[in-house]
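Got a structure here, written out as structure tokens. Questions coming.
Just one protein chain is left out here, and the rest sit where they should.
Note that the chains take the letters A and B in the order they are written out, and that residue 1 is the start of every chain.
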Amino acid sequence: MHDLVAELYPICRSITGNGVRQTLGILERHIPVATFEVPSGTSVYDWTVPKEWNIRDAYVKSSRGERVIDFHECNLHVLNYSTPVRAKLTLEELRPHLFSAPEHPAWIPYRTSYYKEAWGFCLSQDQLSRLDEDEYEVCIDSELTDGHLTYGECFLPGETADEILVSCHVCHPSLCNDNLSGISVAVFLAKELLTRERRYSYRFLFIPGTIGAIAWLARNEAAAARIRHGLVLTCVGDAGGFHYKKSRRGDAEIDRAVAHVLRHQNDPYEIQEFSPYGYDERQFCSPGFDLPVGCLMRSVWGQFPQYHTSADDLSFVLPAALAASLHTCLDVVDVLEHNRTYRNTNPYCEPALGRRGLYRTTGGPGIGDENLARLWVLNLADGRHTLLDIADRAGMNFMLIHRVASELTEHGLLQDAAARGAPVS
Amino acid sequence: MHDLVAELYPICRSITGNGVRQTLGILERHIPVATFEVPSGTSVYDWTVPKEWNIRDAYVKSSRGERVIDFHECNLHVLNYSTPVRAKLTLEELRPHLFSAPEHPAWIPYRTSYYKEAWGFCLSQDQLSRLDEDEYEVCIDSELTDGHLTYGECFLPGETADEILVSCHVCHPSLCNDNLSGISVAVFLAKELLTRERRYSYRFLFIPGTIGAIAWLARNEAAAARIRHGLVLTCVGDAGGFHYKKSRRGDAEIDRAVAHVLRHQNDPYEIQEFSPYGYDERQFCSPGFDLPVGCLMRSVWGQFPQYHTSADDLSFVLPAALAASLHTCLDVVDVLEHNRTYRNTNPYCEPALGRRGLYRTTGGPGIGDENLARLWVLNLADGRHTLLDIADRAGMNFMLIHRVASELTEHGLLQDAAARGAPVS
Partner (left out) sequence: MHDLVAELYPICRSITGNGVRQTLGILERHIPVATFEVPSGTSVYDWTVPKEWNIRDAYVKSSRGERVIDFHECNLHVLNYSTPVRAKLTLEELRPHLFSAPEHPAWIPYRTSYYKEAWGFCLSQDQLSRLDEDEYEVCIDSELTDGHLTYGECFLPGETADEILVSCHVCHPSLCNDNLSGISVAVFLAKELLTRERRYSYRFLFIPGTIGAIAWLARNEAAAARIRHGLVLTCVGDAGGFHYKKSRRGDAEIDRAVAHVLRHQNDPYEIQEFSPYGYDERQFCSPGFDLPVGCLMRSVWGQFPQYHTSADDLSFVLPAALAASLHTCLDVVDVLEHNRTYRNTNPYCEPALGRRGLYRTTGGPGIGDENLARLWVLNLADGRHTLLDIADRAGMNFMLIHRVASELTEHGLLQDAAARGAPVS
């Protein structure tokens, strides 16, 4: 996964333009990705798809002809979505167009101006303080033209039309944790799910932040209505512990599934309440949709110093962290896929498990986890408790509960509650 | 406010009699107060309005003709509601009629005997121990006659007939915190509200404790049914932190509004569960009414040593504490007045706030409180959340939430949920 991050790293992405197309092209080598183009000027709810932005070059040259700021060195140097400019300016005239982050003097900050036409350069504080009084040649060779907003979808059909959504933004340029880590984990999650039987259908979105999510929702209301669970993936490659931000509902199955998986991992983690600021869960959880979509992160955006700076680079994202994030996503998928409701076919008293080889035969103190898990499942399989309800009440791992439920079903002691009428009692 | 307390301090009030009339007369100089008279013998629910009590003089004279206990020195000296008496008694015969508080030897305790005919004197332990064997001339020049129970009402009509009740007792004689502080804050609260536009109508009651509340409720069942929120004000003038005792319901809007205001004041405070003992919330919260009426105090009755003694005097009540209590009441009123339910007119995805000048335009980490407040309001304005719900879930001050809600309404992004049909989703 780190290789994919590295391959995507140099590309200058934005909310529109060839950077996104190039990115989707690389993803297509791993999984089937359908690319969609939405024309500039299209109305999407309260918004309008903006002009397409592309950039070839940008620099600030000293009077000695030296590129003191050079887009080709790092694409963060240009204020993302800068309008084209060619001018000669004194340092004084240039200053209002320069952005630095004095608290981290060696890092280039990342800034954007999507919806207000502006131009500018981002540079490290060190670079800024080295700039002398001079006449500078300023060039931003960009264009803002009627074009398209581009996004990608990878759809994996399952047994049912009910969908699980995995969404990540693809609009950040050379930033690894905030952007590329989510993309990479999503791609490898899709790759793994391609090989599996799926109860749910899965829809992976690779979309520009905010406007991309809004455009997708505006054009896919029917698909949105089929979303049963969803995850926004971002900042999942750094060394920090997991942070899961709950959906607006707060008690959705996805919220409980992620909390269950993290609780049983024995690593520090934190569950955060929903707030309407953050990533595209803002749109999925807007009141008209109110979809059960949470956001899985390791370190939280804005709370690690490297966030939105050039220090969010390839060294900040660790292969082991990416792998564990993928593993966590798969565990969550396992819970969602297997979280069914069963009915005990012998609801009056315990069934005779020993006779079926499902219980120890010599009485003594204590029983093993498997035996106890069987008793929990049989006790709560009344058509009203899901396996996740049972696992949480028993304080046991979902997969153990699922395994004994399958075994009890094979022995005829359990049946899928959906198969027959009313609850047991 | 302290001046009003000082003006009311010398008057000998009780649950009936001229002390209450005199008190209401003084209040009328500040706000419109209607005075009501309920004849002795009137049945009010399970109770009967008692005879009216008035007192001119009371003393205990030594054989040397010296007034060793003198009502004119402090009206607490007489057991409130004492029957008339004129007698010569030895100290031994007098003792059963003397009440002191040995734990605070310099203070005169306050005692009453409203519903059992009795007479007596209250005096400091120091005074009591100075009494020698002697023949004492005892005089209580009081009368208990068929008369009236007196109470006052200040009614401020608002846009709607729904009422906010503010109630305080006016039956305590020279006691400042427990009685006069509540009266004074209520008067100045009414005075301020007189000058404002009011969604709610306001009813201020100046009533004798228990029997006054019972008489008012018995005669005003229709008005009681219009009470949407209510506060009993008492002990709001001392230096202690706020204590709010919740209504019987425990989750009424008044309970949440006061808790919100106190939480955002950054001073120590305490929320207490309802209990059926205390002030007139006992009657307002009786099961037949079950009104949403809580009780706002600073120090809690019975928990400060000066309570019901002569030490609850003018020096115990501080102008700054009275002012902060008034301020707190006004903040609570602000919450109640503005706590409406809105509906986002663009419930699908966020509206484009930047276009309307309601969002920062250059991307960077973090957004200000105002921006975040707007997102919270838009996200939860689904016709099911009040602004107080939103403020509490966002952990933000109600007035900020209210301000951005008004602004969003002006921009057409929000509308009053009462104006149109069903919730958003």
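Here, contacts are C-beta pairs under 8 Å (C-beta built on N, C-alpha and C of every residue); 3 or more make two chains touch, one makes a residue touch a chain.
These numbers were taken from a predicted model, which means no experiment stands behind them.
Screening B:Glu73, B:Glu135, B:Glu270 or B:Asp290 for touch with the missing chain picks out B:Asp290. Of the candidate positions B:Pro10, B:Pro105, B:Pro157 or B:Gly302, contact with the unshown chain belongs to B:Gly302.
Contact with the chain that does not appear here is found for just one residue of B:Asp46, B:Glu133, B:Glu197 or B:Asp251, B:Asp46. Although one chain is not drawn, the whole complex shows that of A:Glu253, A:Asp382 or A:Glu407 it is A:Asp382 that touches it. The chain not displayed touches chain A at residues 344, 346-352, 354-355, 361-367, 372, 375-376, 378-382, 394, 424-425.
Looking at chain B, the residues touching the absent chain are 44-48, 80, 109, 111-116, 118, 210, 213-214, 217-218, 248, 275-277, 282-283, 285-290, 301-302, 307-308.
In this text, only the chains that are shown with their structure count from here on.
Per-chain Cα centroids separate chain A from chain B by 53 Å.
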